[in-house]
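One protein chain is absent from this view; the other protein chains keep their places.
Order of writing sets the chain letters: A and B. Residues in each chain are counted from 1.
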Amino acid sequence: MENKLINITLKVWRQRGPKTKGAFETYKLDGVSVDSSFLEMLDMLNEKLISERKEPVVFDHDCREGICGMCSLYINGHPHGPDEDITTCQLHMRKFKDGETITIEPWRSHGFPIIRDLMVNRTAFDKIMQAGGYVSVNTGGFAEANAIPIPKRIADEAMDSASCIGCGACVAACKNGSAMLFVSAKVSQLALLPQGKKEGARRAKAMVAKMDELGFGNCTNTGACEAECPKNISITNIARLNREFLSAKFKD
Amino acid sequence: MGCFIFNSSIGRKLVMSITGIALVLFLTFHAVMNIFVIISPEVYDQICEFLGANWYAIVGTVGLAALVVIHIFYALWLSIQNYIARGTDRYDVKANAPGVEWAGQNMLVLGLIVFGFLGLHLYNFWYEMQLPEIMGQEPAVGSEIVKGLFQSPVYCVVYMVWFAAIWFHLTHGIWSAIQTMGGSNHIWLPRIKTISNIWATIVVLIFMSIPVFYLITNLLG
Partner (left out) sequence: MTTNNEKNKIDSKVPQGPLAEKWTEYKAHQKLVNPANKRRLDIIVVGTGLAGASAAATLGELGFNVKNFCIQDSPRRAHSIAAQGGINAAKNYQNDGDSVYRLFYDTIKGGDYRARESNVYRLAEVSNNIIDQCVAQGVPFAREYGGSLANRSFGGAQVSRTFYAKGQTGQQLLLGAYSALSRQAQKGSVKLYTRYEMLDLVIIDGKARGIIARNLVSGKTERFSAHAVVIASGGYGNTFFLSTNAMGSNGSAVMQIYRKGAYFANPCYAQIHPTCIPVHGENQSKLTLMSESLRNDGRIWVPKKKEDAEAIRTGKLKPTQIKEEDRDYYLERRYPAFGNLVPRDVASRAAKERCDAGYGVGPTGLAVYLDFSEPIQRLGRDVVEARYGNLFQMYYKIVDENPYETPMMIYPAIHYTMGGIWVDYELQTSIPGCFCIGEANYSDHGANRLGASALMQGLADGYFVLPYTIQNYLAGEISTPRFSTDLPEFNDAEKGVQERIDRLMKIQGKRSVDSLHKELGLVMWEYVGMGRTKETLEKAIVEIKRIKKEFWSDVFIPGDGKDQNTELEKAIRLADFLEIGDLMARDGLLREESCGGHFRLEYQTSDGEALRNDEKFSYVSCWKYKGEDQEPEMLKEDLNYEFTKVQQRNYK
């Protein structure tokens, strides 16, 4: 760890509410430690704004260790910033140069309306999950855990799909505003496992229908979602979703 | 089955991929046929004559036209939906994500370029060959048109630009179609991408070889 300080200029999107018009505001911030995380830098900015008796920049964040999926931010043209395979909260200021101008925008998608400044509404993801992102089993009605042997390879693959944190970077990165990576990760995880297979067809149809209904775009396989995903979710999940969905539809 | 090819995103994408793959197969056939114009203009002309204005050739042509129309109609439909899905405000800064193909991001533009040149191509060939035959007139000889057209270096270059656009469109299109049909996994995805690149390259190289051949023969005088 080196204790270097840098001075930066921030171009931050400020927007009062969902219906009001937003605009960029420019702030100068001096003496940012390169060991700070990006959100700690924003904390610094907010402390500065508060000391000037202004309202702080509103942004979503919670666990600050890259797992809750709450933080977002479109930084210099990348969801979760320029570093690979991490969320904004794990992005550190050592990735930026002294004197650099950093542009911070909210996720922009029809499916994620802006609430305020950099905070967006991602309830659409919950709604898609509610449409079918589960195994229909009640508490208590189950077999002994080891009664369902699952090959390690399958369990590992399901785990890879299940690592999605639901942050929405895939939608933010996609020029089509498509939520296919998110949906496919959940469909894949449950389609791979014997527990989830039984209702695989119903799940794929219901989740895709909800996704379409909520106004997400059509996937054109650009691969931007995979490239920007902080958890490295693969687009092969999308192929599996397509498979599940189409075979379900052809069987109807 | 309902009408999921209209009312679901994956269904609409399936239409894109099926029509796309069909067009790729046609292009492949077209390329194989074209190469004969260099190897043996007689055989080439025989193929042209064989296709002529027979019922199966007309059915094929109408089918092709339908494929193109459906492909383009769906492309526009999807693009409009995708534009709306993007929301009202656009990003101020847009950087390229590492490892994302340029072609994949620009399929609509590439497709429109391909379509634009297709008009020229139909005017150059179809207008001279199948159309007169349908109208009951005497069609032109295929190999002669090719030869005549590529006497002009400008046409050579124009066609090469067109082929380049097709190449970009195919490199993404082929694997993307297979992906949409569900035919990939973490082992096959890189293989399909490679196959897609090789296929597109072979097809386009064959097409390209013709203007290049004439360009060189003309230069050598």
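Heads up, the rule we're going with is that a residue touches a chain if its C-beta (ideal position, glycine included) is under 8 Å from a C-beta of that chain, and two chains touch if they have at least 3 such contacts.
What you are looking at is a predicted structure, and each value in this text was computed from that prediction instead of being measured.
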Shown chains contacted by the missing chain are A
Missing-chain contacts mapped onto chain A: 1, 3, 33, 35-37, 39-41, 43-44, 47, 49-51, 53-56, 58, 60-70, 83, 85-86, 90, 92, 94, 115-116, 121-123, 125-126, 129-131, 133-146, 148-152, 155-156, 158-159, 162-163, 165-166, 189-190, 193, 195-196
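As a working rule, only the chains that are shown with their structure count from here on.
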Quick one: chain A and chain B, Cα centre-to-centre, how many Å? 36
In the complex, chain B touches chain A at residues 1-2, 4, 7-14, 78, 81-82, 84-101, 104-105, 107, 172, 175-176, 179-186, 189
Could you please specify the touching residues of chain A with respect to chain B in the complex? 11, 22, 24, 74, 76-78, 82, 84, 103, 105, 108-112, 157, 173, 175-178, 180, 208-209, 211-212, 215-224, 227-228, 234-236, 238-247, 249-250, 252
